[in-house]
Structure formats: structure tokens, C-alpha cells
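For this view, one protein chain was removed and the others were kept in their places.
Going in written order, the chains are labelled A and B, and every chain counts its residues from 1.
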Amino acid sequence: MIKLFSKKFLYFPGCLASAVLPNIVDNYNKLFYRLQLDFFSLPENTCCGAVAFTNGYEKDFEDLKEKNLSLLKKRKIKSLVTNSGNCMYTFALHYDLPVQHVSQILVKYLHKFPVKYEEKVSIYDSPTLAVYEEPRKILDAIGFEVIDLEKNRKNTLLCGAEGGMIQNVPSLAENLSRPIFQMCKTEKLIVSDPLVFYHLKKNAPKNITVLELSEVLI
Amino acid sequence: MISWLEKLVGKENVSDEIIEREVYSTDASQIKGKTDKVIWPETVKHIHQIVLYTRRNKKNIVLRGAGTNFVGSVVPQNSLVLDFTKMNKILSFTKDSVVVEPGVVLDDLNEFLQKRNKFFPVVPEDSAVCTIGGMCGVNSFSIYEKKFGRMKDWVLEVEMIDGHGKLRRQGNEVIGFEGILGIITKVKLKIIDKIIEKSMNVFKCANIEEALSKVSSLRDNPECISVEFISPTAALLSGLEHKAYLIVEYLGFEGEIMDEQEMRRIWSIRKDVFHKLASKGFTLLEDPSLPLENMPELLYWLEKKGIPSFGPICSGILHPCFSERESSTQMYQLVLQLKGTTGKTSGIGLLKKDFLSEVSKAETISLKKRFDPDNILNRGKVIEWQE
Partner (left out) sequence: MAGVDKCILCGLCRQDSSLLKATGRETLTARGKAILIKRGILDKIFYIDPLTNLTVLHCPTDVDISEEIQKQRVKMVENGIETKANRQMIENIREYGNPYGYLKKEEITQVYS
């Protein structure tokens, strides 16, 4: 069921982005501010509990969820915007809250982004995030020619960042990223999920630059 | 033994962990067998040494590709399991042929060939997962069998290690024996130019009679390369109209549908039929084959019982899907009465030995005596064997 999206939203970057990619969080805060959107952030980096839930720690997840719901109620937050596919899935399915991806907000303001590029880029579709068209529309609007990877959208491949594999089987997670780079025929590969960005950037070969979506917008 | 094997193939390529023993104890037949070790060979030397070891220690080996056939062909019987997934290289390519390892997946081979404007026309129903080794084992059928025949027709040469441990080069006479003669290490296959000009027709026939009459006329059409049938019951269960469908593919432009995207869309509807049937509980797929003139009786019997079916009907093969075993047993009694058989698509394995003809049995026994008299390869499959 699609819930009505409140004008005022909480930008919830998720714990990974907050802890490890503060410049990306900063980018989105700046973008939303420049677009004069009615949003706010929490000063602290809370966790939606996705990693607890997916790894089998149900009680811990329920505790986190209860605390988060009470926090959201206290702050009168009715809707959220996030970068993270895991957060998006968790808020929608387990918290039953309206949530959108950052690209689904930014795509409404394409006319405000100047055309500043004239090159080809590839985009990797995270199976956890499953938001396909909005990032493409944004990249197209700023002048990129988006070249789809051979396996894209719902036929995408795993990259190794999924399901806790980075922490539990790091060398397999690294191996899983290789076919993504083999499919990429451009110098730049754009991703719009922070965990995927962190993983692919770490494992990218020298000839491919992995960029997070906000890095080409800011 | 583990340490010797680990030294041979590498620690990552051998396992006696319970999780592997459980997973590899079965296949798509769901029959539970027993294995105490799974090995992933990567070279001919690995296979050769494993065969010699197996002989010395009076053990036996099961050869496993994708494990997708329904007759128990790769169910281990206190066997070592050799999984060929890692032997998946395309070794060489010329304009007329390609040499591959047994673990190459058919769709991956055609993806490689397509980029070079070539095509391998033996395309089974499960082409996205089946391996060349497995296809050699069952002399694989093809959706294009009407025009291009079966796997054996396209094998130029096979390199294999037999049950003695001897490396042999054979022709296609060893194709179709489900791994009981030797372990294929390399296959040389004929290839053709990519088919550029093709078209399609979809016939919605009011009833089975009309469909079979159409099939008779298509049988003699040399441009027709494939005729896929969907029974009225199968069509209805798949969300189509309650009619008998024929999806016909042609070389050239005889068909009305020429747009490639539209043809792909129609093929995906046809491929989705089993998905739709299985989701409604019709999960037991069978493969009776019989002379086309006897097909009506079988089709009417299936329709009367509400059993959906589909398949390459021009080749005399049908895939009825059952929700329980008892009706499929009754069906085979009828198939035998109608001078039919089974095993053309999935082989004989453990479950279909009764359907092996006396001629085939004699030939198999003769070859088994020559290549694997000590019965170390795929024991218990296809024929009963006294060592």
C-alpha cells in the first residue's frame, strides 16, 4: 500500500553512511537545502535495525524498532527519505512507514540541475535498493549518456555487499564484485546505495572510478 | 584420504562436510542417496588420478553437472560425487567448431557464439542451467530437434577417461550413456552460422484434432524448425485461452511474426508455462514419446483427467505435468500400449530402466564391458550390472 508522503520528511542516511561516508551525507543535506526542501536530519546516527533483523537477532531488532518508532513519534515524523536500500526495505516492510529513496525526491527537481557533463557512464542497480529509473533520469538530465550494464534492473547481479557477506565472507564478497566491473565499459560507474558504493569503491580496478550519485550532482 | 585429495585438487575443491553430503545426496528426482565426499575437479589430471584412486579403493563415482533431470541420474549410491561446475572453459573456437569443457552451460556457450555470429542449435528446455557434459550424457533433445536433431548429431569428438583410467578419444558413439562409460573431459562440437532470418506463427486451435492436423502438415515443411504445443488444459492454467496452442518457428520469413522482440516475448510465454503449472501444484514433469499417429489417444486421456501438457510435439514428445505419482504411472501403462517410450529428454537414470529397449540394453552392456567393466562410473544407472 502506498502511503501519502508528508511534505516534511526526515532525511535518514542510515548508520553506514553516517559512520563511514559523512561526505555523502553532507552532499545530500546540501542538495536538499539548495532545493529548499522541507526536511530535517537527526544529529545522531541511529540505526534502523536492518543488520540485526537480517542476521537473525529478532529481539534486538524489535527493541531498536520500538525506540525508533517512539523517537519518530516524538519528532512528529510522518515520512522518511534515505540513501540505503536496507533502510528503505526495513522502514517500508517492518515499520510500515512511507519511505522514499533520495533519487525519488531529487528526480522531481530535474529542471534545477544544470547540464554539466557530456560523457558516458554506467550505473549499477543494487538488488537490495531496486530503484531503477529515477537515478537514470537524473543522470540523463545533467548530460550523461547512461550505458546499462549487460545485467541491469531486476536482472542485476549481486555485488557482494548484500546479506552481511562483507563482514562474514570478505574475500567472497570481493570476488562477487568482479563481474560488475567486467560488465562496465565506461570509466565511471555510478551507484546510489551507500553500502554498495563503499564495497565497489574499495574493490574497483584502476580503470574504473566508482561514484555515488550525489558526487555528480553537488 | 582427505589429505591426499586436498593435495591433488586443492583444499577448496574437496569436502566431506555434512552440508555438502546432504546437498549432493539428491538431485531433481528428489531421491535421497548417499555420498561421503564431494570433489570439484578442475583439470584432466585431477580426474585421471581420482579414477585411479577409486579403482584402487574399490569405490565408485557419480558425475554431476547441473543435476536437473528427474530420473535420478546423479543420485550417489555410496559414491564420490564429482561436480563439474568448475570445468567450464570454452577451450577453442573455429568457424566450424568449438571445443568445450563439460561444465559449460549451454546458454553461456550460445552467448559466446552469438558474439561471433555462430550458433549451437541443440537447445534443451533447461538451456539456462544444463551443462554440455550432461547434454552428452542424455543425448540431449532440443526445441529445434525437427530441423537440427539431437546432441549426438553435433558431437565431432569426445575426450574422456574411462573406468580403467585410460584417456580416450572417441567419436559420438559414446553419447547418450549417462556417464556410465567414461568421464568426459572435453567435447568438440559442430556449430552453424547464427540464424538471422527467422519468423514465427502462433496457431490457436479450437481443439486437439485441429492442432494435430496442423502438426501433420508442418512435419513435412523443411523451413519449420520448431513446433511447440500447449494443451487446452495447460493453456487455461497458464492464463491463456482454453485452446490448443502451436508456437511454430521458421527459417526465413514464412511466419507472420518477424519482429525479434515479439518472438522473444512469445517464447518467454511458452517458457513460463511450466512455472505457471508448477505454481498450481503440477510439479511432476514427465516425458513420454510416441509415434505422432498415436498421440491423439494420449492427449485425450490427459485432457479428460485434467492433466496439463506441453512440448515439442512434432518430435513425438510431450511433457505432461502431474500433481501426484499415481496418474503418471497410469499414463506410462497407456504409453506402452500405444508403442511409446520415455527418457528421450531426461534419460533413463534410476527410474526409467524398464523403458530401455532390448536393443539399447545389449548395446549398452557391450560398451560397458569395454569401457567400465568394474562399474565404477554412475553405478546403478541405466542398466543393472554385475561386476
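Throughout what follows, contacts are C-beta pairs under 8 Å (C-beta built on N, C-alpha and C of every residue); 3 or more make two chains touch, one makes a residue touch a chain.
Just so we're clear, the structure is a prediction, and the values are computed from it rather than from any experiment.
Chemist: Out of A:L16, A:V102, A:C184 or A:L200, which residue would touch the omitted chain in the full complex?
Modeler: Only one listed residue reaches the unshown chain, and that is A:L16.
Chemist: Quickly run down the residues of subunit A that touch the omitted chain.
Modeler: These residues touch the chain not displayed: 15-16, 18-20, 42, 44-47, 49, 51-58, 60, 64, 67, 70-71, 127-128, 151, 154-158, 162-165, 167-169, 172, 175-176, 179.
Chemist: Applying the definition given at the start, please give the residues of subunit B touching the unseen chain.
Modeler: Within subunit B, the residues that touch the unshown chain are 18-20, 22-24, 26-30, 40, 66-68, 83, 85-86, 107, 126, 128-129, 274-275, 277-279, 283.
Criterion: only the chains that are shown with their structure count from here on.
Chemist: Determine the centre-to-centre distance between subunit A and subunit B, using the mean Cα coordinates as centres, and give it in whole Å.
Modeler: 43
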